[in-house]
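All protein chains but one are shown at their positions in the complex.
Up next, chain A:
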Amino acid sequence: MQLLIQCCVLWFVSPEGIEALCNDVNVNHTDVRMLIFAWKMKAEKQGYFSKDEWRRGLKCLGADTRPKLKKAIEGLDKELKVPECFEDFYSYAFQYCLTEEKQRSVDIETICELLNIVLKSEFPNQVNLLVEYLKVGKQLFKLIYVQNDYRALNMDQWRSFYRFFKEVDFHDLENYDSSQAWTVIIDNFVEWLKEKEKN
């Protein structure tokens, strides 16, 4: 284990190193499993793994050799089967994108990508619709009080997406209650969906 760490530390401290790792284990760096790996490591900074984080990750995976590591990473998507784990991972995914010191929100483009990575397997249809909305919403200025001009979203909004997908059936939007504590962006999304259905 020590040997592996020492070897790897040189390689994995930087984004290039991570790319090398990805090549090694034959997993694309945009694959959700790399993100899960980062989560397991509790990596703080995107693109970088510290020695401690790396160590933590390997321990979690129970991998002390290269082949073991490769296998472990390949099987990482199964880690998310447990709902509490998934929620934690989901929030982490957002956090991971905050690169600046006081940054609280993530830009729409990244959000869309992230949605695709993290939620598409479980909610393919919903994710497609939401991504469409977010991209279209940038150009839509509706007459209602709230402008659909979202350039970046915060953690609260991000979390509300998963909750929304889980709790609300897209075929049964009439039962959606906007007087509940759903975020405004979700309220607007539902309105947009309803309009879309009519046409």
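We take it that a residue touches a chain if its C-beta (ideal position, glycine included) is under 8 Å from a C-beta of that chain, and two chains touch if they have at least 3 such contacts; residues count from 1.
The criterion applied here is as follows: contacts and distances are computed from a predicted model.
Visitor: Going by UniProt, what is the name of the one chain that was not included in the view, given "ER membrane protein complex subunit 2", "Proteasome subunit beta", "Cell cycle control protein" or "Cullin family profile domain-containing protein"?
Guide: Protein name of the absent chain (UniProt record): "Cullin family profile domain-containing protein".
Visitor: Based on the whole complex, identify which of A:42, A:66 or A:104 touches the chain you can't see.
Guide: Going through A:42, A:66 or A:104 one by one, A:104 is the residue touching the chain not shown.
Visitor: Kindly note down the residues of chain A that lie in touch with the hidden chain.
Guide: Residues in contact with the chain left out: 104-105, 144-146, 154, 156-157, 159-160, 163, 179-181, 183-184, 187.
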